[in-house]
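Every protein chain but one is kept in place in this view of the complex.
The first chain written gets the first letter, and so on, giving A and B; residue counts start at 1 in each chain.
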Amino acid sequence: MNLNAHRTMQLYGALLLLPAALLLTAFAYLPTVTTVINSLFLPGFRGEPAAFVGLDNYRVLMDDPTFWKVARNNLLYALGTVPTSMALALGMALLVNARLPGRGLVRMAYFTPTILPMIAAANIWMFFYAPQIGLFNKLLGALGFAGVNWLGDPGVALGSVIVMSVWKEAGFFMIFYLAALQAIPPELKEAADLEGTSRRSFFWRVTFPLLMPTTLFVLINALINAVRVVDHLFILTKGGPNNATNLLLYYVYENAFSFFDRTMAATITVVILLVLAVVATLKFTILDRRTHYQ
Amino acid sequence: MSTSSFPVSPRRTLALPRLETLAAWLLAVIWIFPLLYAVWAAIHPPAYMVRFDLLAPLTLDNFTNAWAQAPFARDYLNTFALVTGVVLAQFVVCTLAAFAFARFPIPGKNLLFMLVLIQLFVFPEVLIVENYRIASELGLINTITGIGLPYVASAFGIFLLRQTFKTIPRELEDAARIEGCGWLEILWKVYVPLAKPTYLAYGLVSISHHWNNFLWPLVVTNSVESRPLTVGLGVFSAPETGVNWATVSAATLLSIAPLLVAFLLFQRQFVQSFLRAGIR
């Protein structure tokens, strides 16, 4: 290929990239940069110009007990949703991968919550969780137990939100495990059967290690979702009672659109971006290397 | 819903012991129950919300109430326009970019590609405040374009299509060139047709995502003119004075119905699309 043709190719390629590059710049790179910049400025009071304050906003954030509470909630939320929904997803995949009467129906039941909007799911669960007249407490009452204030008791509310999220997500992760299970050569199982390996030890010694890349893939996705999906809070709790169910992204929304404090919103957004950077690093180093050797 | 959704030979499957069959079914019932409950609440008078009586009178009043009380027709229209627009625009923009990454000698290509992949983590709703400002400066507040545009250059789409394009043999491209096709013609006649399954998969995933998306549309829309179903439902469910459960159930079902029906009809394609999109 001569030099001129090469140049033309380069130019052509650049042109093809242009629309995507412009859009990504406008809605991903530029806002990331301005978010960081905004977190370093304090807007002027009553029309005064904004002042550069270095890391002061971060200091204010670190002194804000609500921020720590929200960050802790988000961590608990991740710890509550991620392993549970992954374990359930694997369990579901194992169940529907075996011969089972009505397997199609069962698989559909597991997967259906995935295609509902979070808002719709939250609406439905609101009826379960309502104290006194909600379904859960009616059932508990029928069994002679005292009702629980599922969303109004700060000790329980985050757990209630977690349960709903797990219900919503497990089926989604199931299909990845299912695909991976079906890719496992049946000869392995046959050989294990000949040797008289128990099902349990076959699972732990053969299946589970073979599923490792899927597990990591699902883990990354679950972690991202634990940060990015806060839609259900708008319906279920609005972050209450007393911030017991507030999560980082919802707190950003509140700061920006309820308190009109864009600076604090930017500062918290930077914290979220840092968390996502850690997850991204995890993906690009560990996950991609492992899948490579698979 | 046949069991043939996945091509599994009977030789491979194992019979489950009884207990596990029971567990599988129990879990399935628990998992589908919330949806069944919403249906129950929606087709009975409000008095039967938590009273399960097989002889309870059936009614469609809740649906007519919900339909009359909120501009769901407009919301539907907006959601359809949004989803169609986003998916088509994504196809165009991502195809061009993926083609460039797959076939053109761009300097610093790997670095650029990594930059694109960042968007897998830094998605528009995390940057709501700044994206809101940018949408505002571009005059996109309260427009359907404003809801969709930040998602058009999708790293995910670019990634998937690039993978697919890379697997297409160069010989096909060369043959087309001998026939005198230019680059865009080659893309249109060789690459795009061969990537059809990828488009289907990505399209279905994208449709589900945008049908269900809430936070960014909430922030960027102001009125019924641009509000999609999810936001309409959110506003409908959180009124000033109090909710009527039966009506909210009906509204909820109304807004999920098209996607749910599509899913039940094309279950196989949906599931395999999600799979194809997720696993390389």
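Just so we're on the same page, a residue touches a chain if its C-beta (ideal position, glycine included) is under 8 Å from a C-beta of that chain, and two chains touch if they have at least 3 such contacts.
Assume contacts and distances are computed from a predicted model.
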| item | value |
| --- | --- |
| Protein name (UniProt record) of the chain left out of view, among "Acyl-CoA dehydrogenase family protein", "Dihydroxyacetone kinase subunit DhaK", "ABC transporter substrate-binding protein" or "von Willebrand factor type A domain protein" | "ABC transporter substrate-binding protein" |
| Chains shown that the absent chain touches, full complex | A, B |
| Sole residue of A:L151, A:L181 or A:A280 that reaches the chain not shown, by the stated touch rule | A:L151 |
| Residue, one of B:A24, B:A38 or B:A70, that touches the chain absent here | B:A70 |
| Residue ranges of chain B at the interface with the undisplayed chain | 46, 68-71, 132-133, 136-137, 139, 141-142, 219, 222-224, 232, 235-245 |
| Chain A residues touching the omitted chain (full complex) | 34, 37-38, 45-46, 50, 66, 126, 130-133, 147, 149, 151-154, 237-238, 240-244, 254, 257-261 |
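In this text, only the chains that are shown with their structure count from here on.
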| item | value |
| --- | --- |
| Separation of chain A from chain B, taking each centre as the mean of its C-alpha atoms, in whole Å | 16 |
| Residues of chain B that touch chain A when the two form their complex | 1-3, 5-6, 8, 10-16, 20-21, 23-25, 27-29, 31-32, 34-35, 37-38, 41, 49-50, 92-94, 96-97, 99-101, 103-107, 112, 114-134, 138, 149-150, 152-153, 155, 158, 183, 208, 211-215, 218-219, 229-230, 233-234, 237-238, 245, 248-249, 252, 255-256, 259-260, 263-264, 267, 270-271, 274-275, 278-280 |
| Contact set on chain A toward chain B in their complex | 6, 9-10, 12-14, 16-17, 19-24, 26-32, 34-35, 38, 91-92, 95-121, 123-128, 133-135, 138, 167, 170-172, 175-176, 178-180, 182, 186, 189, 214, 217, 221, 224, 227-228, 230-231, 234-235, 249, 252-253, 256-257, 262, 265-266, 269, 272-273, 276-277, 279-280, 284, 291 |
